[in-house]
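As you look at this complex, bear in mind that one protein chain is not there, while each of the others sits in place.
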Amino acid sequence: MSRIGVFICHCGENIGATVDCEKVAAAAAKIPGVVHSVDYKYMCSDPGQNMIKEAIREKNLTGVVVGACSPRMHEPTFRRACEEAGLNPFLCEMANIREHCSWVHEKGDPTTEKAIDLVRVIVEKVRRNKPLVPIKVPVTKTALVLGGGIAGIQAALDIANAGHKVIMVERSPSIGGHMSQLSETFPTLDCSQCILTPRMVEVARHANITLHTYSEIESIEGFIGNFKVKIRKKARSIDMKACTGCGLCSQKCPTRKIPSEFDAGLGTRPAIYVPFPQAVPNKPVIDRLNCTYYLKGKCRLCEKVCPTQAIRFDQEDEIVEADIGAVVLATGFEIKHGDFFPEYGFGKFKDVIDGMQFERLASASGPTLGEIRRPSDGKKPETVVFIACAGSRDPAKGIEYCSKICCMYTAKHAMLYRHKVHGGNAYIFYMDIRAGGKMYEEFVRRAIEEDGVKYVRGRVSRVYEREGKLIVQGADTLLGAQPVEIEADMVVLATAAVANDGAEELAQKMHVSYDAHKFFAEAHPKLKPVETNTAGIFLAGACQAPKDIPESVAQASGAASKVGALFSQDELTREPVIAVVNRSAPPLYSTCVGCFLCQAACPYQAIEREEIRTRDGKLIKTVAKVNPGLCQGCGTCVAVCRTKAIDLQGFSNEQVFAEVMALLDRSEPDAGI
Amino acid sequence: MPEFEPRIVAFVCNWCTYAGADLTGTSRIKYSPNVEVIRFPCTGRIDFMLLLKAFAEGADGIIISGCHPNDCHYTSGNFHARRRWILFRGLLDFMGIDVERVQFSWVSAAEGAKWADVVNTTVEAVRKLGPYENFRKIDRAGAV
Partner (left out) sequence: MKLGFYPGCSLEGSSREYNESVMAVAAGAGIELEPVPDWNCCGATAAHNMNRELGLSLPARILAKAEAAGMKEIVVPCAACYSRLKVTRHELLEDEELRRRISAIIEYDLRCEPEIINVLQFLDSRVMPAIEGRIKSPFDRRVACYYGCLLVRPHKILKFDRLEDPRSMDEIIRRIGGDPIDWAFKTECCGAGLSVSKTELVGRLSGRILEDARIRGAEAVIVACPMCHSNLDLRRGAIEKAMNRKYDMPAIFITQAVGLAMGIDPAKLGLNRHMVPVKFRERPAGKVPAGPESPAAAGEV
């Protein structure tokens, strides 16, 4: 006979205001097998937990039901309390009467009745719960950091400095990310390269870090502490060991007019190239889509001039396998190229550029060596209009969210322009100035007050060309929506920051959730900002949402500390919610008939074949067997099993059928069953 | 006569729809109290015999909801559920069971508002269809 304790939480007013908790506790007390039923203001508080512990000891409970918030919130709390009182933690379950009841319904009898239903369901489940023992698995103390931008660099260095191995994978030929493209950084106007490149070099030199650039994740499988990853090292067509990075090949390459990715299309590069002078590794790569040899079968000039014979035209992609224990996703973001507003003429007029292109114009290492010259004719623009929110905060034409970094970088752009072109006019059209951050507001004030940047609060309706000028038509909403027309020489769009190319595919590969905009989803918006819903995979930087450099770095260090905590233990305990195949006495041995439908359904290759033999080795039967290390507990095998031979611990057939029956049975329970 | 209040059972997965329904709560979006949730690790775990059990025990409607295609926490459980549901629905329809009473949907952990919407539309649809007496009659007669 079960001896179940029911504990109903008021959660202050959160549940108590809409659900009659006393009534729920009273109703639960009448359920056969419930020997203790109480309600209390805050069950998760220390006194609340002590009530559970005392009841377990005094009433010798065999199961605990806590009617409170979502089990996704406090199940671990209450299970730990039970364990401390000597009850197997898997005999404790939660009925969600907050998120699924009190918060979503009005005060009244139907809401209380629903709460009673939800508690009754869980009581019936708990009655059938079995004590389970957590599974111990070893931890591989190597972290995979995906992405070599500032977030990835920070995470990798922090983990490596804590004494753990790190494998860093970067898609492009060099690490550095967007930060390496920036001119100067707000709010201090530090040169971006100057603060970043030492870190890039440190990554390359660190004894604990293995760097794979020009590489992507081919596949990943496994689970926290025990992932297996395959990395595709794309063919660089260079022998990295032989190459000294002298640069002769790039100088001699006859194909020179390829738009440079690093210069955001404003400069050009050859087909064999190092993305930028401070690249790490500082060794070239052949762009096979543009190389004359790969296109036409002739040339090989780079091979002839290479003093160390490092060119390898026949190099193939290489797959590297590695065992890792944790992953930090730091794959960054991309800026949307003006597609949201055809009326701004991005792509149609050469002098309408995006923010990243302006960074390159302002950068000392950029195509104009830091002079602000417009792309069409190389003239110094006398008037530049900056348009903030070009796509952000615009559900009608762009995206709903705020891209967060644009207010600050636009202020910086206008400031840099005013520093570099004396007497130039800088206008910024904006919706609001969002300068929340240390020294940020002061920075914007400086742009306005010291550098004379003219802020116009209003939207731009269109940009068109007339007689060599870009006519910017907008409204000044602080002057009563007065139409404004500015004849500009260059227009800079602060286009929206969006999820990186391929973010969705990567998320699916890694089994992490992502939001409607394809940014990776954190496990909790406030309390678990660096974790994902998949244990062992963490987030850093703008792959989670648009972020500036300080925030990316902070989150990266946060992710690194999570990895460090995980690696501080030799063994991990995993929830024993896994599938098992039943076993019974001879002559049946198991109801499994060996059809292996479960094997086909299992996403984790966790089902193995087991041969049951007589003592003299004669085969009696082949049945399925679950590998507890691989099983993740999805239960797909249970639903496909035709003989109900396989069952999921914690969500067994017996439990779920009992739940359905209990849910729909609102009759008063007869006493004495 | 008071309006008919249907009883609807929702079978949802832990990672997307259960979390989505939690978000509905966190966002304080109100919806009809006629739906009660039973949590599964994955829609792939849902044995469709449970649907018949629920109807037999007095449910008027059923919601099955999990992660969007490609977003399953377990890679492919929701695909298994979808494939099985397509076959099972054909079978139910053939047997004369009112398949309109079963709502199959995808609600992600970020779609709190969508969950409220799915609940409300299903409740309204089932309210229009009325109590599912037919199934219970058959069940009492021992045919299912």
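So that you can tell them apart, the chains are marked A and B in the order they are listed, and the count of residues begins at 1 in each.
By our rule, a contact is a pair of C-beta atoms (placed from the backbone, for glycine too) under 8 Å apart; a residue touches a chain by one contact, two chains touch by 3 or more.
From a predicted model like this one, the values you see are computed outputs, not experimental measurements.
Could you run through the displayed chains and say which ones the absent chain touches?
Counting the whole assembly, the omitted chain is in touch with A.
Given the contact definition stated above, which residue among A:47, A:342 or A:436 touches the chain not shown here?
In the full complex, the listed residue that touches the missing chain is A:342.
Among A:38, A:132, A:471 or A:593, which one touches the chain that has been omitted from the display?
A:471
Would you write out the residues of subunit A that touch the absent chain, in ascending order?
Residues 341-343, 347-348, 396-397, 461-464, 466-467, 471, 473 of subunit A touch the chain that is not shown.
Simple rule for what comes next: only the chains that are shown with their structure count from here on.
Distance-wise, how many Å sit between the C-alpha centres of subunit A and subunit B, to the nearest whole number?
Whole-Å distance between the two chain centres: 30.
Spell out the residues on subunit A that touch subunit B in their complex, using ranges where they run on.
70-73, 96, 98-101, 103-106, 110-111, 114, 117-118, 121, 507-508, 511, 513-516, 521, 533-534, 577, 601, 603-604, 632-636, 638-640, 648, 651, 653, 656-657, 659-661, 663-665
With touch defined as at the start, can you tell me which subunit B residues reach subunit A in the complex?
By the definition above, subunit B touches subunit A via 5, 7, 9, 14-16, 18-19, 21-22, 24-26, 28-33, 36-42, 44-48, 50, 53-54, 57-59, 70-71, 73-77, 80-81, 84, 108-110, 116.
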